[in-house]
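One chain of protein is taken out of this complex; the other chains stay put.
Think of it as A and B in the order they're written, each chain with its own count starting at 1.
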Amino acid sequence: MSERLPPAYTEYHPRWLRPRMSTYWWLHRRSYLTFVLRELSSVFVAWFVVYVLLLVRAVSRGEASYQQFLAWSRSPLVLLLNLVGLLFVVFHAVTWFNLAPQAMVVRVLGRRVPGRWITASNYLAWALVSALTAWLLLGG
Amino acid sequence: MADRITLQVARYRPEEESSVTYQEYEVPCPKDWVVLDGLNFVKDQLDGTLSYRWSCRMGICGSCGMTVNGEPKLTCATFLADYAPGPVRVEPLRNFPVIRDLVVEIGDFVRKLTRVKPWVIRAEEKPLSEGEYRQTPQEMDEYKQFSMCINCMLCYAACPIYGLDPKFIGPAAIALAQRYNLDTRDQGAPERLEILSEHEGGWGCTFVGECSVVCPKDVDPAGAIQRYKLSAALESLKAFVMPRGSR
Partner (left out) sequence: MAKRPIEPLLWMLFSAGGVVAALLIPVLGLLFGLAFPLGWLSPPGHEHLLGMLRHPVTRVAAFVFCVLSLFHGAHRFRYTLYDGLQVKHLDELINLLCYGGAIAGSVWAGYLLWWVP
């Protein structure tokens, strides 16, 4: 069944097997897939910065330009991009806040703050900042 | 519930073949048997040529790490009954070269562990007459979790960054460096910084988090690494703002 392979190894150093990592390693486990999706959210973070800057530019150029921007934001392609982007960015936010307690140890008066509180305060901050921003933008 | 289960075991015999083959063995499956018991049954009764590592069979030596149904596990802590009706696929630990069957080459990890100097480093040793180094329970709590590491390397098998770039120093090594950095008796943090600040040191980690998920001792290496990054970043800020001369 098996012929002895020519000794490209010594008695004390057998031929080690080094399996290659597949190009699609990130599909092999659910946790790897969610990791890669989380990392790809970086693209949409950059996109939204560009989008906001385009808005700033439009507002600076006057009423007509601003209306043009709003019309452009209604086009199907832009809507789709923003919908997908929003999903990715929310995914980034959720994973970020959930991982925060693992990344830092907070001590108050010598006692360690439980991780749940750090996560909860992150979400609270998120809600407050979002509410404040919306209120400012909607003419509050 | 069946009282026998099939193990699909990866075989690699370098003197005969150049790739992995799978061999099936049927082993008993009492409810308190672990995968290691199954492998020992194979070795004792079915096929004495099977090679694998094990020692304490109680989850403290870190020798028996293997890939069971795709997951890095300690085979002494993984119950066969949980996989009924089977089959159970047993492969060597991922991301390490395979020497034979289920035995992997761990030299890379051992060398990295040595490089982070996992021992208490003192600028000056206290003379014996001054007595012992004292530590409060709170001070021990700072690093205790990271001292639980049994060097089983399941975290290296789970880490895709290590799989992609074997030069990455890896979860356990950084966690153990952090264990000593946080120890009040230790003064070696600057020495460890040399190796940890390389690109394949702490900064290579992208917080996938799988290492902490598979750790059988709840060491949470991912948390240790992120905390290390924060402390290293603050150190570099301090060094920038207060150059060494004026400190």
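By definition in this document, a residue touches a chain if its C-beta (ideal position, glycine included) is under 8 Å from a C-beta of that chain, and two chains touch if they have at least 3 such contacts.
Since we're looking at a predicted model, the values are computed, not measured.
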Review point. So that we can see where the missing chain sits, which residues of chain A does it touch?
Key: 36, 39-43, 45-46, 48-53, 55-57, 59-60, 62-63, 66-67, 70, 73-74, 78-79, 82-83, 85-86, 89-90, 92-93, 96-97, 125-126, 129-130, 133-134, 136-139
Study note, to complete from the structure: Omitted-chain footprint on chain B covers residues 160-161, 164-165, 190, 193-194, 197-199, 203, 206, 229, 232-233, 235-237, 239
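Definition applied: only the chains that are shown with their structure count from here on.
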Exercise for review: Would you mind pulling out the distance in Å between where the CA atoms of chain A average out and where those of chain B do?
Suggested key: 28
**Study point:** Of all residues in chain A, those that touch chain B in their complex
**Key:** 2, 4-5, 9, 14-19, 21, 25-26, 28-29, 31-32, 35, 39, 99, 102-105, 110
Review point. Can you list the chain B residues touching chain A in their complex?
Key: 12-20, 70, 94-95, 97-100, 105, 138, 160, 163-164, 206-210, 212-213, 220, 222-223, 226-227, 230
